[in-house]
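Then we have chain A:
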Amino acid sequence: MIPTLRIDDLSVSFPRQGAAIAAVQNVSLEIAPSECVGIIGESGSGKTQVFMAAMGLLSKNAAASGSICFEGGELMRADAAALNRVRGSKLTMIFQDPMTSLAPHLAIGTQLAEVLVCHSGLSWRDAWSSAGRMLGRVRVPDPERRLRQYPHELSGGMRQRVMIGMSLLCEPTLVIADEPTSALDVTVQAQLIELLRAMRHEFGMALALISHDLGVVAGLADRILVMYAGRIVESARAAEIFSHARHPYTAEMLKCVPTLSGPRLARLPTLAGQPPQAGEISEGCAFAPRCPRVAARCRSERPLLTAAGAASVACHFPLPA
Partner candidate 1 sequence: MSGLNKAAARRLRSNPAAVFALYAMLALAALALLGPWLNPNSIEALDWLHVATRPGLQGAHWFGTDRLGRDLFMRTLAGARVSIGVGLVASVVSLVVGLSFGAIAGYRGGRIDHLMLRMIEILSGLPLIFFVIVLTVVFGRNEYLLFVSIGAVGWLTMARIVRGQTLSIRRREYIEAAVASGASASRIIVKHVIPNLIGPVIVYATLSVPQIILFESFLSFLGLGVQEPHASLGTLIAEGAGEMESAPWILLVPGGVLALLLLCLNLFGDGLRDALDVKES
Partner candidate 2 sequence: MFRYFLSRLTGAIPTLFIIVTATFFLMRAAPGGPFDQEQALPPEIMANLESAYGLDRPIWTQFGRYLGALAHGDFGPSFKYKDFTVTELIRQGFPVTLELGLIALSLALSIGIPAGIFAALHHNSAADYATMSLAVLGLAIPTFVVLPFLGLLFGIYLHWLPIAGWEPGSIRHLALPTVALALPPLAYIARLTRGSMLEVLRSEFIRTAFAKGLPLRTVILRHALRPALVPVASYLVPAVASIMTGSLVVESIAGLPGIGRYLVQGALNRDYTLVLGMVIIYSTLLIGMGLLVDLLYAWLDPRVRP
């Protein structure tokens, strides 16, 4: 079976003061059809850049190497025309901030319909009515009126529904959602997570859910990838991660999530220290300076991502399963 997305040995770097600073290093991953993969990491861990590379949206000065195959087709060295046949139709993306991600001067209907006009060759009239039906499916009330409105006339939650609807217009096989709820109120967050779940059932697409928030990913993802300092450090089934995290970083991060069932803590634990600046650590494990289980070997030899039972972990001394 061909995976929907297959990334092989992807590295991304940006020039800064003459040197190339690595943002993503040797990342390989696969997303199967209809699978939901959560990608977890702090800001700066490179999680967004991996998928920006897949969408061909890296900034102009970025240097990328490796291979990115979408449904068997190589995207890495594809020209703009080839890339534009896939992105926006079969491979789509939802961005973090719905306030700034929609064009302020175009009606909602125009921004939706143009996707269908561009990819499905529909007439504007047909595309417009399809756009209205899509707004109904993403639970936007009164879609006909909304089509004629502009982004500033909609609430943040409504705008993110529009973004989700926009990503589903051409029945994509993979939707990338980059922090889709981080800019919104908590109650709206829950509604949008629910909507994403419903849409997965309805459309059957694969979903890459990028977040720094374990709570957002927990309910949706089948599998979770944890990234730290530009590398994948752990990959496991979602249930597995939450009960038996193998990498010390994952375990420490889970301790910081408040739970209703656990004991009431006077103070939420936090992860001590700062993640390394991109390019700061050249040898050994990037997490070593903050790791409670650190040993001499961790500072000299970089652990590789290796299978450990059902999961994979990049650690010399993983926690027991």
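Behind the choice of candidates: all candidates are chains of the complex that A comes from, given by their letters.
Just so we're on the same page, contacts are C-beta pairs under 8 Å (C-beta built on N, C-alpha and C of every residue); 3 or more make two chains touch, one makes a residue touch a chain; residues count from 1.
Please read these numbers as outputs of a predicted model, since none were measured by experiment.
Note on this complex: chain A touches candidate 2; the remaining options among 1 or 2 do not touch it here.
Chain A meets candidate 2 in the complex at residues 55-57, 80-81, 83-89, 92-93, 95, 97, 100-106, 114-115, 118-119, 150, 152, 163, 166.
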